[in-house]
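The complex appears here minus one protein chain, its other protein chains still in place.
We call the chains A, B, C and D, going by the order they appear; numbering starts again at 1 in every chain.
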Amino acid sequence: MPNKIDQQSSISAADLTRLNQEAQSEATPSTARIIWNEFKADRPAMAALIIIVGFILFVMVAALFIDTPKMMETNIMNYFNPPFSAQDWLGADSAGRSIAQQLIVGSRNSIGIALGLTAISSTFGIAWGLISGYFNGYVDWGMQRVYDFMMMLPMLMIIIVLVTIIPHYNAITLTLIFSLFYWEGTSRLIRSRTLAEADKDYVAASITSGTNQWKIIFNQIMPNISSLIIVDTTLSFAENIGVETGLSFLGFGLPSQTPSLGTLIANANDPNNITQYWWTWLPAALEIIVLCLSISYIGQVLRRAADASQRQGMTN
Amino acid sequence: MSLIEIHNLKVHYPIRSGFWNRVTDSVKAVDGISFNIEAGETYGLVGESGSGKSTTGKSVVGLEKVTSGQIIYQGQDITQPANRRRLHYNRDVQMIFQDSLSSLNPRKRIEDIIAEPLRNFEHLSKDDEKLRVLQLLDIVGLDADALYKYPHQFSGGQRQRIGVARAVATNPKLIIADEPVSALDLSVQAQVLNFMKRIQQEFGISYLFISHDLGVVRHMCNNIAIMHKGRLVELGTRDDIYHHPLHIYTKRLLAAIPETNVNQRAAHRATRQAVEQAYQDQQARYYDADGAPFPLVAVSPTHFVALPADFAQSLAHAEQEVQA
Amino acid sequence: MATEDSFLTIKDVSTAFKINGQYYDAISHINLTVHHDEILALVGESGCGKSTLATTIMGLHDPDETRITGEVDLEGTNLLQLDENGYNQFRGAKIGMIFQDPLSALNPLKRVEDQIQEVLDYHTTLSTAAKHDRVMELLDQVGIVNPPRTARQYPHELSGGMRQRVIIAIAIACKPDLIIADEPTTALDVTIQAQILDVLRSIQTENHAGIILITHDLGVVAETADRVAVMYAGQIVELGSAEQIFNTPKHPYTRSLLRSMPQLNNESDDLYVIQGNVPSLRRLPTTGDRFAPRIPWVPASEHEATPTMHEVAPGHKVRCTCYRNFTFPDEKGSDRV
Amino acid sequence: MWKTILRRILIMIPEVIILSILVFLLAKAMPGDPFTGSINPKADPAQIAHLMKINGLDGPWYSQYWNWVVHLFHGNLGNSYQYQEPVTRLIAGRATNTLWLALFTMLLTYAIALPMGVFAGRHEGKLPDTIIRFYTYVTYCIPFFVILVVGIWIFGYVLGWFPTTGSISITASGWLNTIGSRFYHILLPGILGALFSTVNIVQYLRSEVIDAKHSDYVRTARAKGGPTKDIYRHHIFRNSLLPIAAFAGYSITGLLNGSIFTETVFSYPGMGLLFINSISYRDYTVITALVLIYGILNLLGTLLSDIILSLVDPRIRIQ
Partner (left out) sequence: GCSSKSSSSNSSGEKGASLKLPDHYTNTKATDKAATRNGTLHVAEPADAPFAGIGDPNLMSNNEDNDVFAPGAAAPGSINALFISDKNNKIIDGGLANQRLDRKNNTVTITLRKGAKWSNGSPITAKDIEYTYEVIANKASTSQAYTADMNNIKGMAAYHAGTAKTISGIAYPDGETGRSVVIHCTKMTPAMKFVGNSFIAETVEPYDYIKNVPIGKLAASPQVRKNPLFTGPYKLDKIVPGESTSWSKNPYYYGKKPQIKNIVITVVSSNNIDKAIQSGKYDFTSPAGVMHGTDYKQLKNLKNYKIVGQPELGYGYFGFNVGQFDTKTGKNTLDPHSKMANKSLRKAMMYAVNNDAVTKKFSYGISWRANTLIPPIFDNYWDSSAKGFPLDIKKANKLLDDAGYKKKGKWRVQPNGKPLTIYFGAMTGTSAQAATYQDYLQQWHKIGLNVKFATGKTMEMNSFYSTLEAPKQNKIDIYDAAWSVSSEPTPTMYTETSVQNLGHFATAKNTQLINDMNSDKAWNDSYRAKIFKEWQAYMNEEAYVAPDAFSYTWAPVNTRVKGYSLKSSNVDFWSSLSLTSSSMK
């Protein structure tokens, strides 16, 4: 009986456009916009954002112009060339390969792994956490058992074993192997927040509005933990840039012909390289630290901005 | 025929314990209650905290898994999810929540919040939908500006009205209002209560009005059920409950309402303490051996009380004599 | 009620909070006295500054974030001049405080007994055994049935009413002269609320304390208060004995509040609704009558430019002159914002 | 309590069984066997086959697995091919080394992290807090092994303050010397490990302290008239430190992971180094045993944390 409502209200279809325009002019900016505004207001954060995005783009593009197989060729003459020499301004490694070029391609690979890993593990972890947190009962119970089991696995050991088993592994396989494990932290975080969210009345309201469960999970609950998701994803990205370094150090990382920040830093494994040939590892190590610091800084700003957008309501 | 009939509704939450974590006991949140809600009436459900009011409300709206009993709507038992789906039950039965902030998704704009049930049940065109939302806003006294704002930008009273707008969007026949005003300030409370009454008159909606504030219930409801320990202890018209309470628990609740008449506060306190004393002393007469309320018996066509039949009759007689 | 036996005098107290580097008054120029053996109720809508006044008296504000002026005189000492250590001599000992949410106000990791005993540790030199006895006594006094058992329990094991009793026990442990109860029953049921109020009253009679009872439930005020101060937007708008406030309310705000309560006899009618909202801290009007925007039909000429308190009867004061000719508009208020 | 712990342990059993099968299969799937590439050019293929047989390396995987499980129940994890001795004995020797190192690292971690976290939280926003936070951010971003490698290089080789290999000096005699020598050997790896693992605890503790500072119960405590230092001691520190205690169990996982790096860099003969060696040697029995042990230790760590948590926090009763 929609006419019942029509009867009760003086508003008719004729007013629609006018009222809509009025409403539009009063519209509150969306969260994304608020965050963006926050960034615009915070100069250092903006700078960090530009630097990071710029750097990533630079590395991605520059790497396209580098012929990796050629770069990785042994060049006996350039053996441990010191930095700031004519050909290699960052010097060369024990095989006479340019560190600068390796750094670019290596960053591309490491960042690529980090991006891929973050995308896969966060997506999976978020979905897992949301579903497990929303459906209590057997679904949650089962998912929690799987989670417990995964938590029990000694991750590093299993990864090493897997890496030795897989014959033709490359950056993609490595990303997939890491993804097997890296969703756990995210999923736990998301689950505990989802548990809290699912108890809120707006979820009950959605149920009584006839919205189906999946829509509730992904359209209603997820936006409410979006700031958590954004921050967590940023921070995991920062962390994931360094994820293959440890494995490379132990000798189970990327194949030697695939440069990465990890393989570069692993040069520090040889104590002689630490001081004598410092350029073989230090730039990569510094790059990781700087990248990770900047990204986590951005993460902090995002958290602040996201919190602010939620807090706004309280003070208004 | 009543709009909705609740028969012997039970909701038990399992308590797990012991070595194997088996279900060893249960919280009897709702333990066998029956009542009917007529079309167009406001039915009050009153009781102290933890007595099972919200659980009852949620069961009626279909949010709670019912342990046993039936809720009959249009001849179907809607405790079965399949029946609810078939009937588009929630199009006809909606809910207003106590906490207006938490019941509105903070990350959704008002338009989306109010349109949510419309999208699921009515499938209107985009413009029609928007128009309907605007009309609803108009009905609850909010400007069109509200359309693209977020819940936190409104005051408690306004938010509660947005909740009402959502609840009436699909033209429901029954709205469960679970303590809709207890979080609100006095003046805002008045605003929302007025408003709910108006909507009811205009749309012919029934309310199941849940509250522990007997003042508000008296203002709103025609029929009232008093709940205690998951059961109903007394059930009757407003007059039955406020002027002829029979069960000691009802009396105690009534006595606890603070009196705004300063001049008689000493007397009021004395009465309250007397009733409290009686409540403490006469547990055995008013409750069964397990401390649970007895089954309801009728003392008049509208008035039921959870007491042994003879005791109930004698109380009713005594009451009549006092009146006379 | 003569002022001579007042032991707490609040003189011209204002408290401002720092928001984005600027100070905004949450309460301004509050004058109030509290006497022994009385319950002074502080009523008003949410955000009127009731809690702010309470915490100002207790000195619980972060000095970096607030600016407090005026004088809080407790038996000759101006509390606002004290340093943290000086204040600690008063807090808990001379002033006890009861908070609204009894669950979060108790340390979840400590047993009830320890939490009560802590006050005794700070302010008395009793032996351990004596403290224990005192704790039992206190629990008994606030109406706990089995003190030894409750003393051993943790807050989460208690019901809301029990927790609130424990908080009260803490507040009265050192027999303070002043007890500030900030909405002690809002989170509780009517029946429990009645019990808690009874406990408060019995304590007051036993200890001869003065109580500041903060609430927005007029029923509670009517039942318990001796004197009432009605607050609006950081100011006291009406002050008087309970009888004065309920029987002959003067200020439009007080009258509006009373009128918006559901009454027995007007059940079929609409309730009165005060237009508008309590302004937020940053939007507080700085001049004129702060309540004026909510009674727009009253001509500006009725209001004072700088409203002051007018004594309309002994002990009964009203802010602004607008009360004099105040009537509600014919149609009983509108629910339009 | 005891019942719940027992039940938790029972629930663990299927997990451990699945883990054991998984691990066993993974180890089998690794290319090569313990005898591949043994560079004795005169080794006889028949002899190698014979060795495979007496080491139980023939037959289908399930029968190998079954044999392994049966032996397991006799406390026999098989023999290490590389070390020619029972895995149990081999690991027992290594485990004590790892245990000492882990224990020391953990104690040191707490000794460093607690004051830092509390201090930062208490002086939120002030200079020391900023410094501590900067330290945690930077440490968080440096790969662990870089800390180790640079640390051993500076303090071990350049300054020569600490031993750089092994777990004990063979010349140490007498129990005092022995303990001293052991301690001396774990000092540097322990310190470096602790510097790294403080990060999480410091950050967590700091925010706990800040939360506690603003909590209602602290306001209550202030209303009691308690001196600030007492309020910090009885309420803020207590309440923020107790949940940290439960970190102890969870941190086992981190310490075990870290042990792989620390022991490799310091040639410290513990389980982590053993694992890395066994991987390149395809010493299946050792690999399976180690992964299983690490898995079980992880489980026990979680259990321990839950128990600690339920002990210190009366609100939590483990289910």
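Note that contacts are C-beta pairs under 8 Å (C-beta built on N, C-alpha and C of every residue); 3 or more make two chains touch, one makes a residue touch a chain.
Here the structure is a predicted model, which is why all the values come from computation and not from measurement.
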* Structure fact -> Of the chains on display, those the missing one touches are A, D
* Please pick, from A:Asn37, A:Thr68, A:Ser94 or A:Ser226, the residue that touches the omitted chain in the full complex. => A:Ser94
* Any idea which of D:Leu26, D:Ala102, D:Leu273 or D:Leu290 touches the chain not displayed? -> D:Leu273
* Structure fact -> Per the touch rule stated above, chain A touches the missing chain via residues 72-74, 76, 79, 93-96, 164, 167-168, 251, 255-258, 267, 269-272
* Structure fact -> Interface residues of chain D toward the undisplayed chain are 30-33, 35-48, 51, 54, 79, 82-86, 89, 93, 153, 157, 160, 164-171, 267, 269, 273-274, 277, 280-282
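We adopt the following convention: only the chains that are shown with their structure count from here on.
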* **Any chain in contact with chain A as well as chain C** => B, D
* Structure fact -> Chain with Cα centroid nearest the overall Cα mean is chain A
* Pick out whichever of the two, A-D or A-B, is joined by more C-beta pairs in contact. => A-B
* Which whole number of Å gives the spacing of the CA centres of chain A and chain D? -> 27
* Interface hub residues of chain B, defined as touching at least two other chains -> none
* To do: For chain A, write out the residues touching at least two other chains, lowest number first.
  => 316
* Asked: Which residues of chain C touch chain B in their complex?
  -> 45-46, 160, 188-194, 198, 216-220, 222-224, 242-243, 246-247, 256-258, 260-264, 267, 270-274, 277, 335-337
* **Touching residues (chain side chain C, partner chain D) in the complex** => 58, 60, 84-85, 87-93, 96-97, 99, 101, 104-110, 118-119, 122-123, 154, 156-157, 167, 170-171
* To do: Note which residues of chain A are touching chain D in the complex, please.
  => 145, 148-149, 151-158, 160-162, 164-165, 167, 238, 242, 245-246, 249-250, 265, 268-269, 271, 274-275, 285, 288-289, 292-293, 296
